[in-house]
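All protein chains but one are shown at their positions in the complex.
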Amino acid sequence: MDKLKQLAKELLSNNQVQIIVGYEEGTVGKARPAFISSPDQADTLIYDERCIHNLAVYLTQHKLPGNTKIAVIASFPVMKSIITLASEKQLDENFIKVIGISKDNNIIEFKDFADIERYINQQDLSFTPEEQALIDKIDAMSMEERWEYWQNEFSRCFKCYACRSACPMCYCTLCITDFNQPQWVSVPSHKLGNFEWHINRAMHLAGRCIGCDECSRACPLDLPINLLTKKLSMDIQKQFGYSAGQSLTEPYALSTYKPDDKETFIR
Amino acid sequence: MNEFEPKVVAFVCNWCTYAGADLTGTSRIKYAPNVKIIRFPCTGRIDFMLILKAFAKGADGIIISGCHPNDCHYTSGNFHAKRRWMVFRTMLDFLGVDVNRITFSWVSAAEGARWAEIVNTTVDGIKKLGPYDNYRKMVNEETEVNNG
Amino acid sequence: MARIGVFVCHCGENISATVDCGKVAQVTSDIPGVVVSVDYKYMCSDPGQTMIKEYIEKEKLTGVVVAACSPRMHEPTFRRACGEAGLNPFLCEMANVREHCSWVHDKNDVTTDKAIDIVRTLVEKVKRNEPLMPIKVPVTKTALVIGGGVAGIQSALDIANCGHKVIMVEKEPSIGGHMSQLSETFPTLDCSQCILTPRMVEVAQHPNITLYTYAEVESLDGFIGNFKVKIRKKAKSLDEKLCTGCGLCCTKCPVKNIPSEFDQGLSNRRAIYVPFPQAVPNKPVIDKEHCTYYIKGKCKVCEIVCPTKAIRFDQEDEIIEVEVGALVLATGFDIKRANFFPEYGYGKYKDVIDGLQFERIASASGPTLGEIRRPSDGQIPKKIVFLACAGSRDPAKGIEYCSKICCMYTAKHAILYKHKVHDGTAYIFYMDIRAAGKNYDEFTRRAIEEDGAKYIRGRVSRIYERDGKLIVVGADTLMNAKTVEIEADMVVLATAGVASPGAEELAQKLHVSYDQHKFFAEAHPKLRPVETNTAGIFLAGACQNVKDIPESVAQASGAAVKVCGLFSNDELTRDPSVAVVNRTAPPLFSTCVGCFLCQSVCPYQAIEKEEIKSRDGKILKTIAFVNPSVCQGCGTCVALCRSKSIDILGYTHKQVYAEVDALLNTL
Amino acid sequence: MSNPNIYKPYLMKIDKVTEEAPFVKTFRLKFTNEEDAAKFNFKAGQFGEYSVAGEGESTFCVASSPTRDGYIECTFRETGRVTSALAGKEEGEIIGFRGPYGNTFPIDEWKGKNLLFIAGGIALPPMRCVIWNCLDLRENFKDFTIVYGAKTVNDLVYKHELKEWEERPDVKLITTVDPGGETPDWKGEIGFVPTVLEKAAPSADNTIAIVCGPPIMIKYTFPILEKLGFKDTDIFTTLENRMKCGFGKCGRCNVGKVYICKDGPVFTYAALKQLPAEY
Partner (left out) sequence: MATENYKLLKKESLPALFDKLTASGKTIYAPVKNGEKTEFDVVTKYSNDINDEYIQTVQSLKGTVFPKVEKLFDYKSDKTDTSIQEPDFSKFPQNVLWGLHPCDAAAFRPLDATFRWDYDDKYFLTRMKLTTVVGLSCSKHDDYCFCTSVDISPASSDGSDIMLTKNKAGDYLVEIVTEKGQEVYDMAKELFGEISDDKESYITDVPKKFDLNELNKNLDGSFEAPYWLAQSMRCIGCGACAYVCPTCTCFDLQDEGAANKGSRIKCWDSCGFGHFTLHTSGHNPRETQSQRWRQRILHKFSYMPDRIKVFGCMGCGRCSRACPVDMNISENLIKIMEEPKNE
């Protein structure tokens, strides 16, 4: 990844960007997000299979100083996140330089978001058999079993909201859980509160989730909450032919409709 | 023990189903009194959280009803609603929520008899399913939390 | 704060027969916030309403729930009464205990209990109601008519004659539309141009009408009463003020072989041309696509010959912006053309033509000066076959609908043909004769009975050429589907009427909805046939569906009345139950994060961008803004908004949440 | 503590509701339980947690004087979930109250001094408590000056009491409204509180200044007081931070090591200067 360091140095030294969001060596053998603001720091940048955090989350946190040009090291999920965020008018193309990393670890310098969009659409976007298997396992359960399964999982949740914080698409300044007039989502982390929270999270990500699984990775309790959004993503793709993170312009699955959307349950 | 009388909430749109239910009244067609209606401007206004709230507050069943496709007073509210329900219903089902307790239907302003039929079949169906104990158990857990 | 009055109506016995109204009043009086709860025989009667008014004043009520019939029945009544007593009308709600309770259940405690629950629900709602003020918006009293066919002309004249300004936009160099191409009109056989031309001239000369031909609508912003429209005036390469319309240029232009649009390709025009002799305005345009100067950079013959030096090769398209209060869409229709009917050889055989071409042939101003001669060799056809339903009512071709005008004009064609070719025979293949209209059936019968048109009920499977004849192979379904073969000299296809080519694009620009066939959609098929779902945009003529002239004109006048009705107000009053985006204290300003996903769900394009700026003009945040003049209050955006930043007045989050609570009796 | 369960509120009956200004109300609250009433006492400057069943709790100071026995009063502006619910309550209804919490104004130490009260907008309530407290012990103090300002005339709270103070010969009251907030018959000053204060230039000699108001007003008022010669130990104010518990456990209100709920809400300007900017 010398090329990455080289590029980072160039970008910083000729002031094309002021901050690079990438990865560095963390503690106890982990990689972690890093914020590089001078060329001499660029040597700490790494990129390997441990670099899995969806860095797009930092692009909407408004923590980075305004009017700063930011470069972000973008794995495939980050690229998709950027496209979704851009389609939701959360990112300004003029302030974000995207340094893509291909699946075979090559650097792709995107000149604009449309460029990313093109790249994404050249890739294999289907769900993996492993992903499908996880969903199938739950689908195969009876209704009661599913209820029990999720009740058990949700009962462990203590609502640290790591899932929310780690998700690039969860950028609301006031989350539905903090909306209290009325209190739509029960605040405490009892079963009902957790149930309502996770449904809300999944529904709010329905058609917007790009499938990076960062939510369940962030979860300290290892709740398989990524399955909720994954299930919806699969369903939405099947039903409406729509996948998040692929188009800058297409309205997202739930803000549009087709008159002939096929359902079987409305009487 | 008396026969179980389910509590059913109906979220309906103002222009079609509410008017349809008015027609049921005008036509004096009798139906089960378990269903109580909340009026909305359009099915597009019906937030999925309302469905969850109704269950959390003790509903055994829910009816959601609006204009037939292409009849929406606002052109497309019901189409949007339909998509959301498709997704939401998938979600509920995946979580093990009993989706048979939610009747989604289109009832026009002219379908007074149909409204009565929707209500009656829904109430009958939910009577067979019994009280929604699973959900209530989850709700009640909140008040028993860690207090022994 | 909350001081609610509950008024339980017996509705004679309509409610009290099954609901214990006294008990409803008594139980609901215990609901917190309820200060008075009474029952009365007829709430809607004068004494009933007076009672409500008196309680409003005496008890200083902050909300009223009338438990009676459906709000669809008497909500206006009781809201008015509340307003008269000084209570904002929107603080009155109706609990529907008649249609939804007393009439549909038996007399017992359960029914009374249900009535109580219904009242409780509305009490909780009304506690959270906000006083609302009707929304007023000013009206710009200028109308824009898009399309200068007969419908547009009629609308424009009607509106202009009412004293309002009208801007008419026509994409062709002349107004007149399809009607100006027609020979004679059914069922009276009066000359189309003779009746239309004076109206075209009237449009051009009307002091209230501004006419832009060779122009198209570029974009539309705003809302009813306050639209902003950008119009692209395509360069005519001509200074219209200088041009006298002498026509010298058109005779000298060396490019001669361009198929005339007006004559449906049956004659040629030049690169600088006036579409037809009676065109309005009667001034030429240069067709840049074919003009030698524009292609090769030299020629300029027209410039040289022009006596007034009116030619302007450097003219560019001009964008003009106008403000209008209403739009009338009268963009008309088109017909299916070649390639759509390979089985009929249309486009392959010169003598297989469409109805509009036949109109030109039959027209005295047409390429044959009104003589019926076939295009291939100019011979007079002795056997002519008309095919009604060419494409129409044919699901296989994707056109399920009936094009409506073909039966009539085919009958007319047969008559015109017989009038001009006395020894000729006209065959007409048809599926059904649809001639429902004043004097229409008489007209088709005349074609058969007086003019001897041979009607064959059945469809034509194919047409091919044999020995200079067109062999029309069909089936006669009235003769046991016996195969019929006719050796024809000419075939006329009554091709399906379809939406005009730019309809979809225009609909998207104007944000009006359209159906699967790209015809513009009316707001309600029965009750609002000339309105679109976008308030302030109306429909006239065949852009909504194929129509004949009288229908188009009638609808055009209807649209004009709608426009004039709108213009009879200086401002518009609208239901204040609209969506609003919340505002909170800085630095948040609003919980809206500006994802604008709501924009695409709004059926009315009511959601705009609002920039929150600091005092020095820096943009701090961009949030959604719901234009209350445009919003119709469906609330689809409300349910979509993740952060609950949009709420809809009258059905707010707080209200509906409390309703659920109350209805399930958990309050 | 008299209440063994610190989370359990007293049940208070709303005895009287006064509309002070748009969205601002004063409740007079009485204990529903005689024993609670007998045991209860508080001092000027303290605050409590007021609650509406089903909505939650909200923090604000006691606005009545401890010298007035048998009830407490609170004044609040309808802003959030709880205050909106409170605003919907009627006379006779029950609300919850926990408290009193926090420290107090050292009124005893002010004996024999001049008092200068400076308040802005809705921040008069904590001041009102101490004003009445001192007025009820009027003989203990010398000059008594109140400077009070609000955005508009309509936004002035305690209008009836302002009138009373105005008419008292032993109180000097200066009221002001922001430019543009005046009515045609407005007789008070027009201008922001700090400006009006500077113009009035009360003597700092043997004077205690008590300042309550929005942060921006406080920020501009302190320097003027110092300019007028006030020592920072003689300038008092009250701080507000978000709180849930009121007794140092929930983790919200601390400013550095200082807990507003326990060490405050009353601070001298001298003490404030020592605090990090976390309030």
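Quick notes on this structure:
Every chain is named by a letter (A, B, C and D) in the order it is written, and numbering of its residues begins at 1.
Criterion: a contact is a pair of C-beta atoms (placed from the backbone, for glycine too) under 8 Å apart; a residue touches a chain by one contact, two chains touch by 3 or more.
No experiment lies behind these values; they were computed from the predicted model shown.
Checked against the full complex, the candidates D:Glu19, D:Asp108, D:Asp136 or D:Glu278 give a single residue touching the omitted chain, namely D:Glu278. Within the complete assembly, A:Val57 is the residue of A:Val57, A:Ile96 or A:Ile138 that touches the hidden chain. Across A:Trp147, A:Tyr161, A:Trp184 or A:Tyr252, the single residue that touches the chain missing here is A:Tyr161.
Within the entire complex, the positions of chain C that touch the omitted partner chain are 30-32, 584-588, 661, 666-667.
Along chain D, the points of touch with the absent chain fall at residues 1, 4-9, 11, 51-57, 79-80, 83, 92-94, 96, 215, 240-242, 244-245, 247-257, 259, 262, 276, 278-279. One chain is missing from the display, and on chain A it is touched by residues 26-28, 30-35, 53, 57-58, 61, 63, 158-162, 164-166, 174, 178, 186-190, 193, 214, 217-218, 220-221.
Just so it is clear, only the chains that are shown with their structure count from here on.
Note on chain placement: the centre of chain C and the centre of chain D lie 63 Å apart, centres being C-alpha means. Inter-chain spacing, taken between the CA centroids of chain B and chain D, is 50 Å.
Look at where the CA atoms of chain A average out and do the same for chain C: the two points lie 43 Å apart. In chain D, no residue touches at least two other chains. Shown for chain B are the residues that touch two or more other chains, namely 48, 53, 76, 80, 84. By the definition given earlier, chain contacts exist for A-B, A-C, A-D, B-C, C-D. Every residue of chain C that touches chain D in the complex is listed here, in rising order: 1-3, 32-33, 127. On chain A, the positions that touch chain B within their shared complex are 138-139, 141, 143-151, 184-186, 188, 190-193, 195-196, 199-200, 202-203, 206-207, 228, 231-232, 235-236, 239-240, 253-259, 261, 263, 265-267. Partner chain D is touched in their complex by these residues of chain A: 180-181, 183.
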